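Taken from a larger complex, these chains appear in their original positions, while the remainder are omitted.
As written, the chain order gives the labels A and B, with residue 1 at the start of each chain.
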Amino acid sequence: MAALAQKLGEKLQSVRSGNPLVHHITNFVVMELTANVTLHVGGSPVMAHSLEEVTDMVKLASCLNINMGTLEPNWVASMLAAGKKANSLGVPIVFDPVGNGATPYRTETAANLIKELDISVIRGNGGEIGLLADKGGQVKGVDSVGGPEEPAKVAKALANKLGTIVAITGPVDYVSDGKSAFAIRNGHKYLAQLTGTGCSATTAISCFVGANKEDKLMATVAALSFFGSAAEVAVKESSTKGPASFKVNFHDALANMTVEDFVQLVKVDDVSD
Amino acid sequence: MAALAQKLGEKLQSVRSGNPLVHHITNFVVMELTANVTLHVGGSPVMAHSLEEVTDMVKLASCLNINMGTLEPNWVASMLAAGKKANSLGVPIVFDPVGNGATPYRTETAANLIKELDISVIRGNGGEIGLLADKGGQVKGVDSVGGPEEPAKVAKALANKLGTIVAITGPVDYVSDGKSAFAIRNGHKYLAQLTGTGCSATTAISCFVGANKEDKLMATVAALSFFGSAAEVAVKESSTKGPASFKVNFHDALANMTVEDFVQLVKVDDVSD
């Protein structure tokens, strides 16, 4: 585990020194939130959604973050155009299928984006990914109210099927590239009492993947372990008295945590078998 | 008053145990804010505005929250479509006519939504509701700079005329269903120094109404008393030093307040006569 933690620490180091530009085409709820998460983690955010500029903006980016939380047809068109450009340039795409399964429009849009684009990482909650994998799962709006019974196996099978990395987040997070699988046991339940936590985790993944293109699997594991570690730091602050004060301390922790601090906090298991 | 407070406490209990899904078609300014308020109060938020999915999303909802703070024609079309679907399913609609009176477009849109939809609760500030009721009222953008002289009577008359519940919020809040009327004396002036306070109060009402469909009047009264009580708790925190630190403590208080705490803080008078 010490070697693994060290390896994950190096992924954080790359974000901090590389300052990756993350182009977000995301939802209205989390734009300020995820822009701040990008800055705190060590990246540089840009939000741009217009067909008039998305293919130009993605040229400058280290990673394209696509999030369908408040989707509408012209935004989907921009996601497709930016995504195809990203694919042609080798810019990795991280996709958050927010609310997949809640409405036919969301389910169809997620399926279409996955079909049309070569996506590096898909992150969702148990309900969203369970439904995407056809392995059971239930959503209530954008919240998971039931994930697959064996999330590591489902992540692995779906990753295998789609040729991508799959992350299922929840009390324990699972990440697989279809061969290996990891369980990340960092985090705190306050995260579930704030809107945009999942979207923020996806943004953290985008920063780590953008700065670690040669090892997207460990970048994704590192991002989620780092995200959860910051939550653990925040909850220990005496000024944390509820979800809102937790959020302030959580964002401070994302910005203040050093590589050395992070390595000590990593709680990740290899669950490939 | 003890019996009334107890009754209002039961409305909060229903929110906490029922976890109502509130479908918001709302403005860009308050999306993150009201999603967090929904979570803290005890509901589950979903924001969806596209004509491609609003009628599917509202099927899942306990309440539909319509807010016209940054309206445009295609959003209004979605409000109407979602609203008609909500009516056909018995999903209550809570409406916030933000900035009614500021421009002809807002005034006409509010009037049209009220005409076309069967709305359960309308909440606005003194200026917005005064203008809606044609009883005097002045707005400056989205802020009230003058409400009706006798707000309880105006709320009652408008509620009667429209067959809905009307809430006028301000230093004292007034709620009426056209027969009874209540004055809610909870709150703090810091609330007026933050954007989206009115929208957040409407979201609280949506949570309470969604979880208490059998008594929407007392649900509305409870929501506003609860909202104001959380403000009173927040302002007593030593870390509250201005509107921004107040906001953090206010959101914590929304999340942390128990039914027992709330019952002790209720300041509501029956002003039906």
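In this section, a residue touches a chain if its C-beta (ideal position, glycine included) is under 8 Å from a C-beta of that chain, and two chains touch if they have at least 3 such contacts.
These figures come from a predicted structure and were not determined experimentally.
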Complete-assembly copy number [criterion: all chains share one sequence; 2 shown]:
3
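Everything below uses one rule, namely that only the chains that are shown with their structure count from here on.
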Rounded Å distance between chain A and chain B, as computed from the means of their C-alpha atoms
33
With touch defined as at the start, can you tell me which chain B residues reach chain A in the complex?
21, 23, 28, 31-32, 35-36, 38-40, 44-50, 52-53, 56-57, 60-61, 239, 247-253, 255-256
Can you list the residues on chain A that touch chain B in the complex?
27-30, 32-33, 69-73, 99, 102-106, 140-143, 193-196, 239, 241-245, 248
